[in-house]
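Mind having a look at this structure? Questions to follow.
A single protein chain has been omitted from the complex, and every remaining protein chain is retained in its original position.
Moving on, here comes subunit A:
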Amino acid sequence: MHRPNYLAVFWMFARNSLIRDMTFRTNYIIEVIFGVSWALMNLGFYTLIYRLMYADGDGHANIAGWSQYQFFVFIATTILVNSLVEGFFMANAEELSELTRTGGLDFALLKPIDTQFLLSLQRVNWSAVPKLILALALLAYSIPRIDGLTLSAIQFLLYPLYIVLGTLILYSVMIGLAATSIWLGRNQSLYDFWFYITNFSRYPMEIYEGTFGSPLRFVFTYMIPILVVINVPAATLAKPLSATNWPLAAFAVFATVASLAVSRWIFQRALMSYRSASS
């Protein structure tokens, strides 16, 4: 026996999850339909807003500096990051409080493998795949329609990198909140706050200004860095590369590392205080 090959273990997780999803076909199809509908409704909603603005204005509608197709890239990025978070992490974070409550966490703690890895990735949600495809299609549709934008190779390379960073930031917030269920015990968890908090990440950060917006922008950029999750990759792709963007892009790297470190710390502390459930 030797140290596990984490990639091989993850592959088994993905494989077993797929076998499971295929067994419960109806459930899978329903999840896909709801997921894709949610994304399409979002898109429709913003199309509506832009149409209203076109009707009111001079034909150059934009939200805080984002033209319609630039904003479509923003939405596509939201859907893309969401599908990754849902695909890899969401089911696991949800399961965590259940595992704590029922004592199922016992078995995870017995395995000779990193416990956070095991609990974060053991279920892969394949119903997120169609949403991911939808996001890519929307990108392909929107990018050529952005006025006066020529993409450089570096933008194509940076985009996936920032998508990964953004996904990892959301994961950190998620697992950090979910791990509190181990700490607080039983039915209590801060996990539900994830939805409230991440709600703010779905809009361009430029809209957060003024006496109300600026503090929000500060908190959600530097304290809980969810504003960089969608904004940084979306701006990288939808807007011309400019020197003014670099500080924020560099900060995104730092924010990801810091978020992962903090959530890791919370997770480890939580595991130490695990009480198990009686059997």
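Assume a contact is a pair of C-beta atoms (placed from the backbone, for glycine too) under 8 Å apart; a residue touches a chain by one contact, two chains touch by 3 or more; residues count from 1.
As a convention for this text, contacts and distances are computed from a predicted model.
Novice: Pick from "Spore coat protein JA", "Putative ABC transporter ATP-binding protein YbhF", "Acetolactate synthase small subunit" or "Rod shape-determining protein MreD" the UniProt protein name of the chain that isn't shown here.
Specialist: Spelling it out: the chain absent from the display is recorded in UniProt as "Putative ABC transporter ATP-binding protein YbhF".
Novice: For the chain left out of this view, which of A:Ile33, A:Leu109 or A:Leu157 touches it?
Specialist: From the options A:Ile33, A:Leu109 or A:Leu157, the contact with the absent chain belongs to A:Leu109.
Novice: For review purposes, identify every residue of subunit A that touches the missing chain, sorted by number.
Specialist: 1-5, 8-9, 12-13, 16, 19-20, 23-24, 102-107, 109-113, 115, 118, 272, 274-276, 278-279
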